[in-house]
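First the structure, in the form of structure tokens, and then the observations on it.
Excluded from the complex is one protein chain; the other protein chains are retained at their positions.
In order of appearance the chains are A and B, and numbering begins at 1 in each one.
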């Protein structure tokens, strides 16, 4: 059994946007009891991540860490056509990945107690992002 | 055909714990000949990784690299409630990922010659970790 659905998300610029509820809703619609839920971000400057969903400082610390690891406007970069956040956004996406797969158990995306699913926008300006959810199982 | 199984692992604190045999065992039990084996770690401070399984210095070098890249007690972090390794463990998990999918070929998880599957505990103290294996195919 395969079920597929698209999510369209308007971001307000750099940061993490929780999509956990949309994932749970798609799994319910799929009627899959045991299987997997594949999540895919169709971009090269936004990614997907599982992150602690209770204390918001986890996500601000994560962003601060990324600012230091892959700074905007790094003189190392030649690809700067779209601005100082362009190449940084590509590298951040590659390091944090555009695909994510969750198990489905008892008809639910089987996340851990503290795991939330986030779209991670790496560009500083707002963008329209497309995500595909593909659910397979019995 | 979908088969699912849980692994419960008690860690002795930070480090890598090989689970390759448990993966092979689950694939055998699934009776899937051609397909995929999805592995998922239900936590935000432990991750999964494929690593060279022959020379143990690969894993100690990897740990040393992580200590330098994402140090405990980094003054950058505000999320320090559970101690100096708390936020470092979240970031290390996000960088190394909590999900991993392997191909199944001829009834076996088709790992490369030197690839082992490891649970990577990022907290310094022992923890109880849950992993779900979901196997799909013909």
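Basically, a residue touches a chain if its C-beta (ideal position, glycine included) is under 8 Å from a C-beta of that chain, and two chains touch if they have at least 3 such contacts.
Being a predicted model, the structure only gives us computed values, none of them experimental.
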Residue of A:14, A:38, A:59 or A:123 in touch with the missing chain, whole complex considered: A:38
From the list A:11, A:53 or A:101, which touches the chain that is not on show? A:101
Residue in contact with the excluded chain [from B:23, B:41, B:87 or B:100]: B:100
At which residues does chain B meet the chain that is not included here? 34-36, 49-52, 55, 57-58, 60-62, 64-65, 68-69, 95-97, 100-105, 110-115, 136-138
Interface residues of chain A toward the undisplayed chain are 2, 4, 38, 40-44, 69-70, 74, 76-79, 81, 87, 90-91, 93-95, 97-99, 101, 130, 132, 134, 136
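To be clear about the criterion, only the chains that are shown with their structure count from here on.
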Cα superposition of chain A onto chain B: how big is the rotation, rounded to the nearest 5°? 120
Averaging over Cα atoms per chain, report the distance between chain A and chain B in Å. 20
